[in-house]
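All protein chains of the complex are present and in place, except for one that has been dropped.
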């Protein structure tokens, strides 16, 4: 079955596109999808990544269904300037799965 | 010597005037003046009264000098509505010292 | 630092616009407004009065103390006197700072301290009578009676 994966922030640049359709096996959950993408991302971008399924934050145990909208979300930084120091994330060249 | 005594808030109504010139003895301090006024005020108005001399909050030990501006200040209530419940203060008829 | 006692409507927009500078990341504003009731009793209006010169001095001192204490960049404190109707602002405090934590803390400290130490009083007019608002007790260091 297919799910639509959306990339935001640094990930959109990393994968050089805003979204992809990804073929996953029936019974695949968020944790399994997370592992697939783990290999595609540098450690700094992976750290503290969240996943949303159909616009709700989803834990690893959440099952995926045909047509789900799955979003890979780097730590958010909306609002005003944070107290956290900013840091350069080195972008590798985009790769395919 | 003379000092000018200013009344604010409920005290202005209590004494039916905004200020009075008061004759005090040399060496009189804030505490002594406080005692003079104590007898003129009902207990509710007296509670937590502050005194300012020449626009600075002054403790009982502060000495008064000829021409000082002495202000009798009921608990302040500026700003937005407080969390403290409001309470009616019963005003007696004005008296003279 | 804008410290003022006014008798007309407080213009929050121009006060905060004048306050902001490039180094700021956060502005925290407290806007105190006349409520339509006190414990269910309907308020018609409030009359604010002040020991004006002393109130201005106190407000200035508080703002300077807050800048030193919380490390914020700049502060505006404007209090209105006279007759205020429901919905009108009696006080506006705006704090500009590089970071939000200090802005919130300074703003909260300023209104809490202003309400206890700045010589301003209000009389509330209800439909069936008027009362002087009970202030919060003065801090111990002020009343050493």
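Every chain is named by a letter (A, B and C) in the order it is written, and numbering of its residues begins at 1.
We take it that a residue touches a chain if its C-beta (ideal position, glycine included) is under 8 Å from a C-beta of that chain, and two chains touch if they have at least 3 such contacts.
Because the structure is predicted, anything quoted here is derived from the model rather than measured.
Partners of the chain left out, restricted to shown chains and counted across the full complex, are A, B, C. The omitted chain makes contact with subunit C at the following residues, 12-13, 16, 20-37, 86-87, 98, 100, 103-104, 107-108, 111.
Although one chain is not drawn, its touching partners on subunit B can still be listed: residues 80-81, 83. The chain not shown here touches subunit A at positions 6, 8-10, 13, 31, 34, 48-52, 55-57, 59-61, 71, 73-82, 84-89.
The rule we apply is simple: only the chains that are shown with their structure count from here on.
Because contacts link the chains only in sequence, without closing, their graph is best described as a line. Subunit B and subunit C have CA centres that are 23 Å apart. With centres taken as mean Cα positions, subunit C sits 47 Å from subunit A. Averaging C-alpha coordinates per chain places the centre of subunit A 68 Å away from that of subunit B.
Taken residue by residue, subunit B touches two or more other chains at no position, since every residue touches fewer.
With touch defined as above, subunit C holds no residue shared between interfaces to two or more other chains.
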